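Only one protein chain is missing from this complex, and each of the others stays in its spot.
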Amino acid sequence: MTDNNFNQPLGGNQMPRFGGPGTMFRLPSSDISNDLDIGILGVPLDIGASNRSGTRFGPRSVRNESVLVRPYGMYTKAAPFDSFQIADIGDAPINTFNLADSIRIIEEHYDTVMASNIKPVTVGGDHTISLPILRALHKKHGMMALVHVDAHADINDSMFGEKECHGTIFRRAIEEGLVDPKKMIQIGQRATGYSAGDFQWAVDRGVRVVQAEECWLKSLAPLMEEVREIIGGDTPTYLTFDIDGIDPAFAPGTGTPEPAGLTSPQALEIIRGMWGTNLIGADLVEVSPPYDTSGNTSLLAANLIFEMLCSFPGCIRR
Amino acid sequence: MTDNNFNQPLGGNQMPRFGGPGTMFRLPSSDISNDLDIGILGVPLDIGASNRSGTRFGPRSVRNESVLVRPYGMYTKAAPFDSFQIADIGDAPINTFNLADSIRIIEEHYDTVMASNIKPVTVGGDHTISLPILRALHKKHGMMALVHVDAHADINDSMFGEKECHGTIFRRAIEEGLVDPKKMIQIGQRATGYSAGDFQWAVDRGVRVVQAEECWLKSLAPLMEEVREIIGGDTPTYLTFDIDGIDPAFAPGTGTPEPAGLTSPQALEIIRGMWGTNLIGADLVEVSPPYDTSGNTSLLAANLIFEMLCSFPGCIRR
Amino acid sequence: MTDNNFNQPLGGNQMPRFGGPGTMFRLPSSDISNDLDIGILGVPLDIGASNRSGTRFGPRSVRNESVLVRPYGMYTKAAPFDSFQIADIGDAPINTFNLADSIRIIEEHYDTVMASNIKPVTVGGDHTISLPILRALHKKHGMMALVHVDAHADINDSMFGEKECHGTIFRRAIEEGLVDPKKMIQIGQRATGYSAGDFQWAVDRGVRVVQAEECWLKSLAPLMEEVREIIGGDTPTYLTFDIDGIDPAFAPGTGTPEPAGLTSPQALEIIRGMWGTNLIGADLVEVSPPYDTSGNTSLLAANLIFEMLCSFPGCIRR
Amino acid sequence: MTDNNFNQPLGGNQMPRFGGPGTMFRLPSSDISNDLDIGILGVPLDIGASNRSGTRFGPRSVRNESVLVRPYGMYTKAAPFDSFQIADIGDAPINTFNLADSIRIIEEHYDTVMASNIKPVTVGGDHTISLPILRALHKKHGMMALVHVDAHADINDSMFGEKECHGTIFRRAIEEGLVDPKKMIQIGQRATGYSAGDFQWAVDRGVRVVQAEECWLKSLAPLMEEVREIIGGDTPTYLTFDIDGIDPAFAPGTGTPEPAGLTSPQALEIIRGMWGTNLIGADLVEVSPPYDTSGNTSLLAANLIFEMLCSFPGCIRR
Amino acid sequence: MTDNNFNQPLGGNQMPRFGGPGTMFRLPSSDISNDLDIGILGVPLDIGASNRSGTRFGPRSVRNESVLVRPYGMYTKAAPFDSFQIADIGDAPINTFNLADSIRIIEEHYDTVMASNIKPVTVGGDHTISLPILRALHKKHGMMALVHVDAHADINDSMFGEKECHGTIFRRAIEEGLVDPKKMIQIGQRATGYSAGDFQWAVDRGVRVVQAEECWLKSLAPLMEEVREIIGGDTPTYLTFDIDGIDPAFAPGTGTPEPAGLTSPQALEIIRGMWGTNLIGADLVEVSPPYDTSGNTSLLAANLIFEMLCSFPGCIRR
Partner (left out) sequence: MTDNNFNQPLGGNQMPRFGGPGTMFRLPSSDISNDLDIGILGVPLDIGASNRSGTRFGPRSVRNESVLVRPYGMYTKAAPFDSFQIADIGDAPINTFNLADSIRIIEEHYDTVMASNIKPVTVGGDHTISLPILRALHKKHGMMALVHVDAHADINDSMFGEKECHGTIFRRAIEEGLVDPKKMIQIGQRATGYSAGDFQWAVDRGVRVVQAEECWLKSLAPLMEEVREIIGGDTPTYLTFDIDGIDPAFAPGTGTPEPAGLTSPQALEIIRGMWGTNLIGADLVEVSPPYDTSGNTSLLAANLIFEMLCSFPGCIRR
């Protein structure tokens, strides 16, 4: 069915879905190498999280549930495995006893990924990991556009005196010039904050903040049209998707759930709406398997990662 | 309250809901007999499933949770237990070590049911069971109309070389002339497939395929109006409802969940929208209790089965 | 950040969210005292429930999960802890072996609360507790308006021969003149009943009954405008919120779940829509932790209680 | 295989274990009738419990898991279904809103059972139920011997002012002369009490109290020899088995678990050691399914009930 | 630390335990090849099981939990990874819709394994898989000795008319001459049977059957001395370990649990007692992850598999 030699997920008619390798989509595993277009990798860090832990098991669990994902999008007709050479390139070897050291290790790991011209698609881990990833990508791409789906703005100046943890990273990313706040869109923020103006710091810098209330009962296709206009088709663009942007009904397995969030159709609309941007990397973070009693949050995450693959420039539609 | 001698569910004021017999709705159990209008029965088969197992416990678990269902629909005013003689007629004795033999057993079991002029309402079990049920019903009713709610089209030609399992049955049903593809409507298909054209085989034969994306954020009442027009009021019509048609937020306990599906209000709209067709049988399949940690998927299934009863021709509205 | 000496929740930067006292929102605990504007208290009763038990653990569990709630509403800009002196005033010491005696104890406990001019915000426990609470509040406020969110009408005349349990309380409240049925609105009723006319007794007395079907796919802001008009801005108004009013997808951990209920955004719209009424008390009932495997139902409940605080007259918006 | 017409459990080769009727051991259900030697019945009461609730689901859950029990004891060679006419005679219709009324209903229900000369084997429900059962049996048998397995002595004078609940029943049974304290043995008591002398009231009346510490690392066969000597072979003897007598490692699903209890082999030794007494009834109480996440506590309970059947006088050994 | 070039498990100081490849013990994965001494592989079959399903996920789950196992036995001082070239050789691609076909596939797969002179250590899957494994090993080794740990004898002639499923395999193995019944020891059988003589068929053929009751409260070291004497040091010996041989307290996650089984220390004694036999292969079957809510059954299984590695002839003790 494929018209090239790209890696294909191991199919359900070759090995039952509950067997086979423990890689994402049962793709081949690979070293970091120039032969790849896209590399899917895990960062099993959870010591940057402020409430429930457990996202350290996110990469393993999302891989486990990804066995159900098949190679073609039935609505978009997207065919990522016919379009790109994709592999599972393993996990970043974080130091689980030391957050600062882990941030350093992650950045170095992604420096290597970038040196091989691989577009990284990452599964976390807590949201802290996006900061060192953005730092590494910035070295190659310069200032990036950012689409940030999340229940929280993650723009605290510090938490418990620490400057780098899962609630501060996008203030750091803006301060360091990694992302362009005028090409940054935050979607799904809601619930309660330390002050009534918690989101203002970003707004003041030009970020488009789309609170969850603005999304209720609406298709987000028009919003994504606006997003693509804000960003433009050439700007290197990163997508960071915190699973807690989605309502806990759809994604119960996460560490800081907030009520009344996005629906899973809206999540698909957002990711599918990235098609047309110059997507150069993406992550899916904050899946916490101990709180995901059915496995369905990990399964949703695996599907979102598939949809991310479909939104990279050059993905064929059949 | 009833104006006849029909079986009534054991009421919550006679026996607390957590006690009493383990039958559906705490109805009397009955042999297969001509005295019944509708028979509710279980088919505890799960060896036709390709990913997670566990639907073998579906009939027991749906019966357990059905204790909360009361005899009148509060919105539709439907009164099925005032309208029909209904009983729990037990389970089909499948051979759990042999799928082909189980398919044979199920067909024979439903031959007996049909010989007694009972309209069967079945709780599965994986979706494989609908094929032998349709075969048995076809002997009486001829080619039927089919409303099929599901995340998947179930029209693969074969899986792992097998022609009859939970992913191939509706290709078989069309090939064998059991159902009329021009009077067949599939609702809720989505996510990923083995090829971008997985749904085309059915479309090519005249099936109306309503992907989940077409349903997002909409009432399905207009769709059901269209469905009733397609089918016509006289055609013997079967309803097969795979619980995975519904989004895993609402129905987490199933074996092959797919994100961004129907909502439970939409599920009710579909089943209520069958009122006006010549419904001659229905099934509710793919509830997998080991993945239903709260029991609420089974509870939803029990309510859907109640709504099915309300949509049979002749059901009184009060 | 606060401009007064009101109690503040222990912040996440002083003590990690998983530590600190086991009080609601990690507020100080307090005796019942005239110094408080609002008292949050628990009533750990579940022997008035007819199906699944477990709500006895509701107060503890909702307090446990409330640690994630921060002091400001990010959409409403409401600042309840800058507006009122609020404390956790502990639990009512119910007699778990005797429902009638518990009803008596609860009423006496709330007599004491009312004697201190505390506006009570209660976390249950099963819905039976609202009856003695209303009795105590009636002594101070006279006949009250009532907004009642619930999957059920709770207006049975008796259950298993008992006049006072979780399914009969609002018939009692109307009969006793505690609430004015013409200023009573029920929202979210649905599914099945003992008779097709189960809701009629209330309708006949002037209650506005908004079945769940009327709410599907709609913003409830217009409904709440109607509610405020029905009630008027001066009438002492009580809000009683049964978590099962919300769909089990969003609130799985409850004892008598019914499919196709309200969404959590709609729940927020209802409580936020109480702003503008003369709210004098509120309760959140029927959270059953043993069926809440992720803890997210308790977390939702904690957020709803926060939103209740924001809707009391005088709550500052920043 | 059987040499009579006694009811037989539905076999695993006739219907797979996950199908078939929801009765204990998949036996036929029966009305209370003189045709039975032994009746197995449920009492789904849990409002007499002081800590976790949920035992109301004990009868249903133990029946569900009992499907795995086969008709012959592989070590004892006991053949109860070749020895007695046994059926599942359903549940006692307790009033879940009123403990005192439930106690009355249970006694009346067992009066009926005794009137039919059925030996009752009961699955609870919380331990309160043993008191009305003993009252009914006392009318026929007079003062009985009692073997009582439990983590607790259940001899409080009152709890929260109530004289009859799950922690007071054996004080009542002794005071009322239902059981002979000199022929009463309590096994498995442990952990903590309201006073250091909590067990003394029973000891003072002649009860043999075997604390769990005396059982650690020992076969209980010698103890049971002593028990049989104390009781004598003719005295009508009742066995009441609280599942919390067993360590929570083996029986996690219960409401007031205490560490360092009996092992499941010791539980079997106790029940098998009843062989040789004049056993006239037995109960198994305090299984709380919401805390039994694997179902294995209910499965253990079902096996213990099977072993009880094997210890009735006249049970054939093959 | 190792004195050769054998594969080593990825260490916890190189990659945190929750990261890294999804292989057993985080060993390298390998094709079936002559370079290996021992190959660990999975057979994800569960359609041969008669009660609860779910063992299809056994291989994946045991691998997941195996990350905690380190390379040296602290009591035995055994060092398997210093002694043998060991790799994870993946899963046998069973046909989940057809038991007979799966049995054929498994045998062929093990024919290939044997052709490469790999000693197989298998993780199941239900117990059916041991039959085709033994068939393949028999071609190389001839009639083997067998140590069989299990709650059940698995010597039914047929189940539901089928000759080959998880309850019949050892009757087949004896009938076909795969194992020598005089060098076959069954340990841990218990609970209930279809007839009181269920174990007799094996005893009659010379099998040493050690019921669980004989093991209670005893070290099994003397038994294993007897086992080694029965077998002799040269006879090719296979160890098949059904996790349900162990008590459900220690191993809750299994499909047909029976009370009062072996303890986990006894399980270690058995496997360690295999040291001194000519062990040529082993399997660990019947772990059912959906019923293993803490993951600890899989973790125990992973440790048992480690201990199996330590008992192969030639394993160095340090």
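Order of writing sets the labels: A, B, C, D and E. Residues in every chain begin at 1.
In this section, a contact is a pair of C-beta atoms (placed from the backbone, for glycine too) under 8 Å apart; a residue touches a chain by one contact, two chains touch by 3 or more.
This structure is a prediction, so every number in the text was calculated from the model and none was measured.
Asker: Please work out which displayed chains the absent chain touches and list them by label.
Answerer: So, spelled out: the chain left out of view touches A, C, D, E.
Asker: Among D:Q189, D:T277 or D:S298, which one is in touch with the chain left out?
Answerer: Only one listed residue reaches the unshown chain, and that is D:Q189.
Asker: Quick one: which of C:L27, C:V69, C:I94 or C:I118 touches the chain that's been left out?
Answerer: If we include the chain that is not displayed, C:I94 is the one touching it.
Asker: Touch as defined at the start, partner being the missing chain; which of C:Q14, C:S33, C:T112 or C:S219 qualifies?
Answerer: Per the contact definition at the top, the residue touching the missing chain is C:Q14.
Asker: Touching the absent chain: which residues on subunit E qualify?
Answerer: Residues touching the hidden chain, for subunit E, are 1, 11-13, 16-18, 67-75, 77, 79, 217-219, 247, 249-250, 263-265, 267-268, 293-296, 299-300, 303-304, 306, 318.
Asker: In terms of residues, what is the contact footprint of the unshown chain on subunit C?
Answerer: Counting only subunit C, the missing chain is touched by 14-16, 18-23, 29, 42, 44, 56-57, 59-60, 63-64, 90-96.
Asker: Pick out the residues on subunit D that sit against the missing chain.
Answerer: 50-52, 159-161, 189-199, 211-213, 216-217, 247-250, 252-253, 256-260, 291-293
In this section, only the chains that are shown with their structure count from here on.
Asker: Following contacts chain by chain, what is the lowest number of steps it takes to reach subunit D starting at subunit A?
Answerer: The fewest steps needed to get from subunit A to subunit D is 2.
Asker: Any chance you could check whether B-E or A-B wins on number of contacting C-beta pairs?
Answerer: When the contacts at B-E and A-B are counted, A-B has more.
Asker: Whole-Å distance, subunit D centre to subunit E centre, using C-alpha means?
Answerer: Roughly 37 Å, centre to centre.
Asker: What residues in subunit C touch two or more of the other chains?
Answerer: 50, 52, 159-161, 217, 247, 249-250, 291, 293
Asker: By the document's touch definition, which label belongs to this structure's chain graph: line, ring, star, complete, or other?
Answerer: other
Asker: What are all the chain pairs that meet the touch criterion?
Answerer: Pairs satisfying the touch definition: A-B, A-C, A-E, B-C, B-D, B-E, C-D, D-E.
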